[in-house]
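Mind looking over this structure? Questions follow.
Here the complex is missing a single protein chain, while all its other protein chains stay put.
For subunit A:
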Amino acid sequence: MMHQTIKGSGVAAVKDPYLCLEGINKKYGLIEVISNLNLEVRKGELIALLGPSGCGKTTTLRMIAGLITPTAGRIAVGGRDVTRIAPHGRDMGLVFQSYALFPHMTVARNVAFGLEMRGLSRAEIGAKVTRALGMVQLEHLAGRKPRELSGGQQQRVALARALVIEPSILLLDEPLSNLDAKLRDEMRTQIRDIQQQLGITTVFVTHDQVEALSMCDRIVVMKGGLIEQVGTPHEIYEHPATPFVASFVGRTNRIKGVRNADGSIGIGSSLIRSASSVKPGDVMVMVRPHRIRIDWSGTERQGETANRIAASLSRITFVGDVIQYHFDVDGSEFIVEESTIKSQAGHHPGKQAVLSWAVEDTFVFGADQ
């Protein structure tokens, strides 16, 4: 009855883990939304759960918070098993995408709520609330009701409310996705600063790869209830473990190829090399658009470690900061990005060029992955 399929979930073990998820499984009826998830988080670490909607990242967060009970598996914080403990006994600070401020209470009362539940004295509560609101620069709005605040202010109140109880873990569920782009950038820095300052273990759910890459110590990339890869932003970006990670984090060209017995990879009539080891047969080749160099004259000398391929320009897209060149290589499309400069030479579709990129920038995956 308790049969468990061990799928490709990566085991992410660390030294002295603070938060441990072991063999977590969640089923709704017959539908398995989380399959055998194992994850360990160090104390003071900011870890992102990154993935598209429906990947199970929010479900995982809600299981850590105790709002959802896992079907199987164990959750431990600082060595204490909390799997069966109700949310109010878990001591976790939760920030929702919708902020979920209590509309009938003032900002100060909202922040004080968790402290009142802990039975602190009035004086202590007052002092802590003032300090927490100071941390998010909102002391002057303590008497306002949530509906009188802007989205960014509400979001900061929600953060103060979660932090004031000095929780063992801070859980952030897409906290920035309701903010406009400029405010999002500011809040990103602010959340990271506060997290570092307090040294609080934080789990951050997001579908935005930029947030995950720029704020977090480590990233857990999830898809379909499984962990695809766990690693530092650098590892995730430079050494994607799966084609999904390669294309979800950062942008990438996806080109069909064939791996030959001698290790070379054929794209159309050209041959390239890669450091990745895959079985001979159909493969998917991925190269990031900005890692490709364009040699318009076709005469530049390249090092031994470069792949070179002849291509013809099919389309140009000007995006402001960058310019995108679309090249055709025997029916496959390569997109190459260059930073724009004012005196950019005009190129026209049909023009021939040689594309080159480093062998280590070439990700190759089996076609079945």
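We adopt the following convention: a residue touches a chain if its C-beta (ideal position, glycine included) is under 8 Å from a C-beta of that chain, and two chains touch if they have at least 3 such contacts; residues count from 1.
FYI, contacts and distances are computed from a predicted model.
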Choices "aminomethyltransferase", "TldD/PmbA family protein", "Polyamine ABC transporter permease" or "Glutamyl-tRNA reductase" - which one is the UniProt name of the chain not shown: "Polyamine ABC transporter permease"
Touching the absent chain when the full complex is considered, from A:L94, A:I267 or A:V364: A:L94
Selected residue (touches chain absent from view) among A:F113, A:Y325 or A:F365: A:F113
Where the unshown chain meets subunit A, residue by residue: 65-67, 86-94, 96, 98, 100-104, 113-114, 117-118, 158, 161-162, 165, 171
